[in-house]
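Note that one protein chain of the assembly has been removed; the remaining protein chains are unaltered in position.
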Amino acid sequence: MGKISENLNYPKISVVVKNMKSIAIIGSGIAGIEAASRLSKFGHKVYLIEKNSEIGGYVAQWDRLFPSQTEAKTVLNDLIKKLNNRAEVLTNVTVQHCEKKDRQFELVLTDNKHLVVDAILVTTGFDIFRAERKEEYGYGIYENVITSSDLEKMFAENNVVCKNGESPKRLAFVHCVGSRDEKVGNRHCSKVCCATAVKQACEIKELYPSCEVFNLYMDLRMFDRHFEDMYHEAQSKYHVNFIRGRLSEAGENKEHQVIIKTEDTLAGKPLKLTVDLLVLMTGMEPCYLQKTINSKLGLRSDTDGFLSTKNSFTENNLSNADGIFVAGTCTGPKTIPETLADSRAAAGLLNSYLMS
Amino acid sequence: MKKEGKEQIWKDYQKEIPDNDFFYVRSCIRQNLFPASEVIFLKILREELGRNVFETPHHTTCGGIGYHSDIVPMETMMTIIARQFSLMTEAGFENYACSCITSFGLYSEVLETWHHFPKVLEKVRKDLKEATGREFKLPKTLSHASDVIYKVRHEIAEKAKYKLINKHTGKPLKVVEHIGCHYSKMFPNKGVGGAEYPYVLTGMVEAWGGEIIDYPERRHCCGFGFRQYLVQANRGYSLANTHKKFESMEPFEPDMIITNCPGCPFFLDRWQYVIAETEGKTYGGKNQGIPVFTYEEVAGMVLGYDPWDLGLQVHQIAVEPLLDKVGIPYNSETKYLGLDGKNLGKPELPKNICSC
Partner (left out) sequence: MINFGYQRNESATLDLDTTHSELYKKLLDKEPSAATCISCGTCAATCSAGQFTDFNLRKIMLLCKRGDMQSFKPIINRCMVCGKCQLACPKGVNTRNIVLILNKYLHAGKISK
């Protein structure tokens, strides 16, 4: 099967490439990796630039993926396997300087390495909203308030417990933490948190069937294929409680449980609930380095901080600068399949650009 | 509770508090409710710490009570405040310090409004000039009086005769801090420590030897809420809010409450009596309440002032058990004598709760 897909996806273009072109990909999350493997297959020289010490971005820090509960490392390993060491991976560096010379770019990295490339692909991705900024939820202060990323780590380590080491008997997920919230400067929906919250709720019930689980949501956005099935299962199989209401505040009682207040907007009443563990579904924000990168490359962001594209329908892999392409969540929140599809589209487009 | 998390937030919310030369304005109601507090503030700053504090008999209400009861319109309120600023300007001061939290909230609101809407400021200048012939400069700094005591808390600690420590156990007193809603809930960056975890009173208590307890309803209103109390038919709502706070703090067994608002200590103090008389419930053990103090009273206590000179005898909840805990001496014979030595008369004491 592997062979068939290889043949389907990569016709023997690589052998007919005469003049090898070079591309710098900034950011080695799944978008960067996928584009690198496509472009190198096309026969181009690819530099994969990563600010951290490892490639894989946020997917490397995740345990299982919605809606199929596939292990994130399986997906990532597949992507890395396909890359097959064909790209030159440069870790612990960022772009220090960029200059356009004719159709080429001269990049200086923070380790003073010079690269001359024919095109740049920006796959800088996102950062996770810092939950401390929603001060009223007490992340970093109340010991049993954690984020969705913390919970993923707990799942990965098979150690989902409260601070005191006991398993939670009651647990709540707060949707839209740092998303759809103009008070923290984020009007956008982060798209993946609703599905993640429902996924994690099911996983908790799988792990602790007697644990009462509550999901506090504003709107449940089960937009993609199989998401509604996952939600249906959360209700019918796991009896997860869904409460429509945005959390107003969290406090801590003497037993270090978290007391949360919200309005049950469907019942039209204020609601109070004590939980052993509170999980904040932190959303996506533009990468903290995005502004710096924009100033070096001459790129523009929209008012939401994510990168502008030339045309959001037909040219969404083109930036405002010639020869600089964009893919993945740096142009707005995306699921993993969306990110990979976007990345492949960008690689195809880049290839045509380089061959022209 | 992770203190590092709070410390991070406290670092983020630091405001400029001047060290000297204050134009001090009193509250409308504090001299009736807690008659010595403002005098003690002046005494501590002028006599103990050698600061220059000016006050003028021409100062009037800021209009806050009427404003928050929907009686005084904003334009009127702004002109009243402009007049207070003209008094400050005429006296040659630029550091405005007010005793009342609601005034502080109003001043903050007005200064912010004028900052964003300069035309409104121009109109107020014109109105004040036409009505009174007065002109004014904006204050360089705006402090609540508790900010000022916070600023000098370590100087007070150096001169202190007593610490907020239980002399029988040697342990710090467990102190509930209650911040007036109008201190920083509207403008978090105008209060020491912000809105969610204000540090202004915590800093004092820590400097004077006590320990702060954080309970789930810490942020909740004391129950005053203006219209909720001013209209008798609404008082059940006011009472319900205070009740909610006491039910929430009860498991932590607080020794005392410290406040920085004119209304809060009154409601937290008096409603304990009403709850005891209507429901038979007390929160400081059998027939005992939790004594409530203003921050000036607490400063005076640690400095070793005579409790009756601090006006503690006009409290509802008996203060003697707390004085005994700290080891502050008091003379029961002189409790109900006025400053002139004349007998003020002894109040009728309730049955269900130990009172002053």
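Think of it as A and B in the order they're written, each chain with its own count starting at 1.
Following the convention adopted for this analysis, contacts are C-beta pairs under 8 Å (C-beta built on N, C-alpha and C of every residue); 3 or more make two chains touch, one makes a residue touch a chain.
These numbers were taken from a predicted model, which means no experiment stands behind them.
Student: Thinking of the whole complex, not just what is shown, which of A:Ile128, A:Ala156 or A:Leu271 touches the missing chain?
Tutor: From the options A:Ile128, A:Ala156 or A:Leu271, the contact with the absent chain belongs to A:Leu271.
Student: With the full complex in mind, choose from A:His232, A:Lys291 or A:Lys310 the residue touching the hidden chain.
Tutor: The missing chain is touched by A:His232.
Student: Which positions on chain B touch the chain that was left off?
Tutor: 232-233, 235-237, 239-240, 243-244, 274-275, 277-280
Student: Counting contacts across the full complex, list the positions on chain A that touch the omitted chain.
Tutor: 214, 232, 235-236, 239, 241-242, 244, 264, 266-267, 269-274
Going forward, only the chains that are shown with their structure count from here on.
Student: Measure off the straight-line distance from the CA centroid of chain A to the CA centroid of chain B, and report it in whole Å.
Tutor: 47
Student: In their complex, what parts of chain A are in touch with chain B?
Tutor: Per the stated touch rule, the residues are 132, 135-136, 138-143, 249, 251-254, 256, 259.
Student: Which residues, counting only chain B, touch chain A once they are in their complex?
Tutor: Residues 1-2, 4-6, 8-9, 194-197, 214-219, 248, 251-252 of chain B touch chain A in their complex.
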